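Here is the structure we will look at, set down as structure tokens.
With one protein chain held back, the other chains of the complex are shown just where they sit.
For clarity, chains are labelled A and B in written order, and residue numbers in each chain start from 1.
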Amino acid sequence: MKGNEAIARAMIASGTDGYFGYPITPQSEVMETLMAEKPWETTGMVVLQAESELASINMVYGGAATGKKVATSSSSPGISLMCEGLTYIAGAEIPCVVMNAMRGGPGLGTIQPAQSDYFQSTKGGGHGDYQLYVMAPASVQEMYDFVFDAWDIAFKYRNPVLILTDGAIGQCMEKCYTRDYIPRWTEEERRQHAPWGCWGKPATRDHNIITSLELESSRQEVFNQKLQKKYAQMKEEDVRYEMLNCEDADYVFVAYGTSSRICMKSMELARAKGLKVGLLRPITLFPFPTKQVAELAKKVKGMLCVEMSAGQMIEDVKLAANCQIPIEHYGRFGGIIPTPEEVLEALEEKIIK
Amino acid sequence: MANDIVKPENLVYTKTKVLTDNVMHYCPGCGHGTAHRIIAEVIDEMGIQDKTIGVSPVGCSVMAYNYFDVDFEEAAHGRAPAVATAIKRLNPDSYVFTYQGDGDLAAIGTAETVHAANRGENIVMVFINNGIYGMTGGQMAPTTLVGMKSATTPYGRNVALNGYPLRITEMLATLPGTYYVTRQSVHTPANVRKAKAAIRKAFENQRDKKGLSFVEIVSSCNSGWKMTPVQANKWMEENMFPNYPLGDIKVDGKIAEGITADRLVVSAPLTVVNK
Partner (left out) sequence: MTEEIIIAGFGGQGVLSMGKILAYSGVMEDKEVCWMPSYGPEQRGGTANVTVIVSDERICSPIISKYDTAIVLNQQSLDKFEKSVKPGGLLIYDPNGITKEPTRKDINIYKIAATEKAQEMGISKVFNMVVLGGFLKLKPIVGSEFIHKGLEKSLPERHHNLIPQNEEAIELGKGLIEAVQVL
């Protein structure tokens, strides 16, 4: 199954209530798969092609505010348009799932894969002090599985979850174990999971209001403190990462998504040459595995951050490592994917020397 | 004396329970309060308070959710029709309405408005047109009349510079997805009754799954227009109504009687105002 198809099938299987999207390469197959599958005839899931990404993210806002599981997907330029909606959704504390299949920028850029939206994904994108929970799958299987995990996180924190991937994983076909269908929530379950939702005010409760507006600054500050507490809890409870061959490593790659797959190969090549190289793969980019980087920095001689960007995640790695060891960036961008050989060369030139 | 009057048998009118007891922040003379009231009364009379979900815009009525005692979402500027689309699609048994001003609906949210209408979303859209951006301090709106002064057209709206007033209601009537399109006002008791009947019809259309009902309410903004409420109403009758004629434009999916192609498509000549 292709990565994009995995996202679509996982949405259906995880009991998603609605998907609202707008076509953009390289992820249009998500909506194409959904439209071909016609889940409205089987699970009752609503699928709608919107007139723009502005409309699709606001449809997500509208539908998700009724306490239903609503998702969308897009690629970099479309996500830029969605940033308005995302800050409203974060500000109104609405759970939802958004997938970004990153492509090279800036502007229209290229449709080839890139990882240059790390800043946009983890440091804002839209305005205001908000965070998305950002997951970076590195395989088709993870594309599938993370949709299920994303719903748990989204409702645990009442926060949007971003699945940050790129065209390479979206287009790539790999073996994927599917799961049994989790039925969409019944009316009772929806009310139980989302007592805050706009699903029609019964006489027994006050009306529910979904808004991100608070004109009284003192109350807005209290609200912001509440958000910060939530983000701190994410850092405490829901950091995810993978470490490969780090126990005896002298040097480690730090890379996520497609880059981490390439680094796995580079690591294999390095080990074949007798170099003790490991890989730290952040799975959540926010919350970032800061403690794990800090721990590793005490043991290894250097780290190479490999990203398909000009170097964005490296800032978080450096902050975590706190100047203990040399940390360098190696990246290709504009839609170019580095080869495992050149990554290993970069490690030898920049770190091992 | 006053206490003598307060007796159940003397009671001839009460505020509908679908409005909260919160004091409205709208300026005296503004049409929002009346428009809110008649919508709330319709919801009450139809017995659909527990099924209604409202969507408020960005503009003066951004906090409409404080006044309607129904579940309410506050949308980003212009996006209410997209928000309402998803609410209705995911909750087909609910009654969904948007409440938007002219800047929100006909400028920044034009795409969302046109496409929701074109898809024939089974919702009610209420459009308050006062020809100005009220909340931000009286700047030009898409519906500002030619020659009309505003904070950003201090010498009057100039077509060469600012283009034409947008008659989006007529435009929407030409789309196959709209079922009911009407223009009303709430500045006299007679008009309030007509406007309420229009809103009732719009909600009934939604109940009967007919498609999109669009109710424009031409309103005054005496603060923004820099007039007294009475002057503003008079000015509205003399200047707004010739450009935004009241009455039904499309009923039961068909263009209403007396509405000419010229009015809908070619656009009847606009009058130039002096204010």
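The rule we apply is simple: contacts are C-beta pairs under 8 Å (C-beta built on N, C-alpha and C of every residue); 3 or more make two chains touch, one makes a residue touch a chain.
If you're wondering where the values come from, they're calculated on a predicted model, not measured in any experiment.
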> Just one of A:G78, A:G91, A:G167 or A:G200 touches the chain that is missing; which is it?
Replying inline: A:G167
>> In the whole complex, not just what's shown, which of A:T43, A:T87, A:Q112 or A:T284 touches the removed chain?
In response: A:Q112
> Which listed residue, A:T25, A:T290 or A:Q324, touches the chain dropped from view?
Replying inline: A:T25
>> Just checking the interface: what residues of chain A touch the absent partner chain?
In response: 25-26, 111-112, 167-169, 171-175, 258, 261-265, 267-268, 337, 339-341
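One rule holds in what follows: only the chains that are shown with their structure count from here on.
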> Per the centroid of Cα atoms for each chain, what is the distance between chain A and chain B, given in Å?
Replying inline: 40
> In their complex, what parts of chain A are in touch with chain B?
Replying inline: 17-18, 20, 46, 48, 50-52, 54-56, 58-63, 65-66, 68, 70, 84-85, 88, 92, 197-203, 207-213
> How about chain B: which of its residues touch chain A in the complex?
Replying inline: 20, 49-53, 55, 62-63, 65-66, 68-76, 79, 82-87, 89-91, 94, 111-112, 115
